[in-house]
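All protein chains but one are shown in place.
Order of writing sets the chain letters: A, B and C. Residues in each chain are counted from 1.
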Amino acid sequence: MNFEFSDEQKLLKDQASGFLKENCPLVSVRDIVDDDALSYDKTLWAKIGEMGWTSTTIPEEYGGLGCSYLELSVIAEELGRSLAPTPFSSSVYLATEAINVAGSDQQKNTWLPKLATGEIIGCVAVAEAKGQITPASLATESNGSTLSGTKIPVADGDVADFSIVFVRANIGDGASAYIVDLTQSNVERESIRTLDPSRSQAKITFTDANCELLGKEGEGWSLLQKINNTAAVLFAWEQVGGSEHCLEMAKAYALDRIAFGRPIASYQAIKHKLANVYVKNTIAKSNCYYGAWALSTNDKELPVAAASARISAIQAYYFASKENIQVHGGMGFTWEFDCQFFYRRSKQLAVNIGSELVWQDKLISAIELDRAS
Amino acid sequence: MNFEFSDEQKLLKDQASGFLKENCPLVSVRDIVDDDALSYDKTLWAKIGEMGWTSTTIPEEYGGLGCSYLELSVIAEELGRSLAPTPFSSSVYLATEAINVAGSDQQKNTWLPKLATGEIIGCVAVAEAKGQITPASLATESNGSTLSGTKIPVADGDVADFSIVFVRANIGDGASAYIVDLTQSNVERESIRTLDPSRSQAKITFTDANCELLGKEGEGWSLLQKINNTAAVLFAWEQVGGSEHCLEMAKAYALDRIAFGRPIASYQAIKHKLANVYVKNTIAKSNCYYGAWALSTNDKELPVAAASARISAIQAYYFASKENIQVHGGMGFTWEFDCQFFYRRSKQLAVNIGSELVWQDKLISAIELDRAS
Amino acid sequence: MDFNDTPKEAEFRIEVRTWLEANAPTESELRDMEPMASSKLWQKRKYDAGWACLRWPKEYGGRGASAIEQVIYSQEEAKIQTPDNVFMIGQGMCAPTMMAWATEEQKREYVPAIASGEKVWCQLFSEPAAGSDLAALTTKAERDGDDWIINGQKIWTSGAHYSDYGVIVLRTDPTVPKHKGLSYFFFDMKSEGVETRPIKQISGASNFNEVYFTNLRVPDTQRLGKVGQGWEVALTTLMNERASIGSGGGGGVNFNRLFKLAQDVNINDKPAIKNDVVREKLANWYVQESGLKFTGHRTLTALSRGELPGPENSIGKLVGAPKSQDMASFGLDLLEQSGAIWDDEYSDFRGLYQTSYMSSPAIRVAGGTDEIMANIIAERVLGLPQEVRVDKGIPFNEIPTSSSVK
Partner (left out) sequence: MDFNDTPKEAEFRIEVRTWLEANAPTESELRDMEPMASSKLWQKRKYDAGWACLRWPKEYGGRGASAIEQVIYSQEEAKIQTPDNVFMIGQGMCAPTMMAWATEEQKREYVPAIASGEKVWCQLFSEPAAGSDLAALTTKAERDGDDWIINGQKIWTSGAHYSDYGVIVLRTDPTVPKHKGLSYFFFDMKSEGVETRPIKQISGASNFNEVYFTNLRVPDTQRLGKVGQGWEVALTTLMNERASIGSGGGGGVNFNRLFKLAQDVNINDKPAIKNDVVREKLANWYVQESGLKFTGHRTLTALSRGELPGPENSIGKLVGAPKSQDMASFGLDLLEQSGAIWDDEYSDFRGLYQTSYMSSPAIRVAGGTDEIMANIIAERVLGLPQEVRVDKGIPFNEIPTSSSVK
């Protein structure tokens, strides 16, 4: 039994932690939030590219490090802990993954080396309106060489260079995926104000935009499920990193804040609240370990492992981030304090690739499938 | 605004409370539980009949008091508080109600006067197997004059004189209701051991048993819904009475029990637990008030009011009864202590006329219907 | 049991309604008026006709009415569109304290002007290191002849920036146990030495202020109660605060709105309202809302009978605040990716769920945290013991403080 990261992976985690403490303190998250004109931290993004994190799981033949998802997991945890305001998740967990999984050799050669260095940013465009998206609800269409429609919101769509766009298909699973250069003139982009201003969202209108099929026609929805499973594990690591940061903040504040002559950390209402945060974080983290293992070995349990990690991480982060504010009392809900950033991020991550509700259903479906066979 | 019982109703409640404290202390509940041969407290039942409680809502022309459901509500609350081990709910809330609502003059004349005095006991037989019962799942059938099939479990079916039996119908709402004399030879009855031995359950096998249609053929399911709405409110009052008793017990124990030199009631874990019990009880009780009002005025909001009372009362009683045990620590789960009786009863009442799950769905359906019109 | 007024109440309700219909300010009257001017216009009109602060004695600008008459008036006024009420703190908390503790002369001078809306008052109690533990406040008043010199900082003061007067609790002796060293004053908010700064909340709104005092001079004649009796006076104010918070909750999202959202968005290509989880959650929230509503009805019934409602009222906030937060969070989940948008142009439902998600943390704290509310129910309703107090009887300046308090 070796259910732990290797020493090298732990070293990588320590390096990531140190790097982000220096290059991404909470004050730099605040800078992005406070300035509407800033979509992400460009300096940080450039350095992340230099560190090679964007290339972690890209095969060496395409300029990547060819590392496993275990390495990417430890990076994700630290990115989540620091709330790094970058398009890392869109570009690395989703767009890179989509091309890596479904791209032709030529597509891989075109995009992966640049994604590896971080010189270009990718994103994924699925949503078109409020509520859950299904193939049947997609309005965006393509004739194979151009596509038209409006996607909203697209995480990091305002800063990405290209997007994987999911459009309606009348065959197969009902959807197809296309690679679209977002810098072309047939693409109109607009930044949108968001619940979590440290992560940008966009509205993108495609009008006969040039596009290139990724994978096969009518296999887009399956591709999306596949990359969402990967992203679910990595998002979960970010969420756990964030939850743990919340616990540290809440603990530090509760130990310092005196009420009625003693630290509020000495009251059971606070002690048990923090114990519950710890419990939820531990449950989530242990599920993340399993998710990382299943991802790294491409185990057939991945759908179950990914859903478990995501559900428990969503629950842990919501609880940790809201109770962190609560422990901070009046200060917690002031703009001046940092508690808000975690609370915002917890929801941004929770709705980005399908909410808790969607994944609970997915988990049971995966188990049903598993037990039926 | 007069959202309160009248002085006469309050007096009735005080009388009921006094009567039950004297005639139904917890030790007599224990007697019924400890002795497998005892299905209910016959002495208490006889006295309840003498008090006229069984006749509360029966019209005067049939020998009843012709009182409103408000009077029955205050009695129900006290019966629930005392855990009275009698077939009151089956006979009064369900069987009496069914005949009162759907019976012919002759049927009313036959049954109601005897139900009023408590000399006979009625019950309702619906369930046939595990899980939720629907018209389509009913196997019991009737040719109009006899019926055959097995009902399990039937609350108080072993001690009742007659039952309203719900059978499959191929017209209307899919079910018909029949009155069946349980003392006839074509009916075989067997007492079943129960989760709450203070309330009896039976298996009843009908083999060409003589029966008499109640209401119209193919209108049985609607009748069941109607009497279940009434029963939901009255059950809820019983549940609230029980929940409040749990809170009193837990409070008294917590104030007396010393740990680390002070009463456990001084620890926030216990204080907040009891505060939460109080909150849930209050929510449930206020919904019960509304349910009682809607029932007494036969308001069109009754389906919503009944479901609200039932859902909140189920939740309150489960929480109060399990946390009462928890507050009592090791003593709480011993046979010697009385906490168990409330915990058992809370579940008996929760599953008797459709679980929380069923009523949550009903509530939203009623609201949908309401808003659509 | 019925929902109707008694005949006497019904008669009063008609009187109220008749007056309101004839006198409520019209849209054209208020056009181009600043919000404060609108508020004052309406309050003055009510006052002149005897419809301000109904429960107060007539000599201080009230009507000498009963509690249930006050409720009926409020219900009726709530049915029509009227200007915002900026007088609530003055009328709900400051004036009752003045009536209980000020000299007869002061009452006649100040209280009617609160009823008429001529003067706006605010309440300055909380401090950065004295929230739930209010009596730990450190802003000090030092005697200087006939005046007191005040230095320090208050926080969470609603309406400080537009108030004419404030009531304040100050530490006049740090060497005695903490509840003993406090005194209570009222003062002119426009005085020199008072600086008000808005606090920006995470929702973007600024409902509260910080107020800084630098050698503010307050005459001793504006002290309420004796020196050292400030805590007792403050309790008068706070008791009235609890009463006026009522069943609270607020926060925008409620059952009706979430029900509509669930009809409006899809899960698996079907309206979300058809999803069993959505139904279950909505059902649970519905019964909480109806339970609170009917608890309110029971309170009104008590009022109607001349009884005083007890601290049971705290359940409104204790249930309502986390409910708002969870409902907002669930609403965002139903919106899926769109939940992350909070944009005037693009947010569905005008950003209701996003706004509520970001506002609800404040509701769980302001006016007493969830934890304090649970304590109140445990101690005052159920009669359970108070928390162990390690600061009892210890001189205030020997009690440990948070490191943030210099």
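Things worth noting here:
The rule is short, and it goes like this: a residue touches a chain if its C-beta (ideal position, glycine included) is under 8 Å from a C-beta of that chain, and two chains touch if they have at least 3 such contacts.
Keep in mind that this is a model prediction, so the values were computed, not measured.
Partners of the chain left out, restricted to shown chains and counted across the full complex, are A, B, C. In the complete assembly, the contact with the undisplayed chain comes from B:Ala155, out of B:Ala155, B:Leu223, B:Leu247 or B:Ala366. Set against the missing chain, the residues B:Val101, B:Ala129, B:Ile171 or B:Leu369 yield one that touches it, B:Ala129. Residue in contact with the omitted chain (choice from A:Arg30, A:Arg199, A:Arg262 or A:His328): A:Arg262.
When the missing chain is restored to the complex, the residue among B:Asp196, B:Glu219 or B:Glu244 that touches it is B:Asp196.
Interface note for the absent chain: among A:Val101, A:Ala139 or A:Ala275, the touching residue is A:Ala275. Against the chain not displayed here, chain C makes contact via residues 275-280, 388, 390. Contact between chain A and the absent chain runs through residues 1-6, 70, 247, 251, 254-255, 262-263, 265-266, 268, 270-272, 274-276, 278-279, 282-284, 286-287, 289-290, 292-293, 296, 307-308, 311-312, 315, 357, 359-361, 363-364, 367-368, 371. Residues 126-127, 129-134, 136-137, 152-153, 155, 192-196, 199, 201, 203, 256-262, 267, 269-270, 318, 322, 325-326, 329-336, 339-340, 343-344, 347-348, 350-352, 354-358, 360 of chain B touch the missing chain (whole complex, contact as defined above).
Basically, only the chains that are shown with their structure count from here on.
Chain A and chain C, compared by their mean Cα positions, are separated by 40 Å.
Here the spacing of chain B and chain C, counted between their Cα centres, is 42 Å. The set of chain A residues that touch two or more partner chains comprises 267, 269.
Among the residues of chain C, those in touch with two or more other chains are 371, 374, 387.
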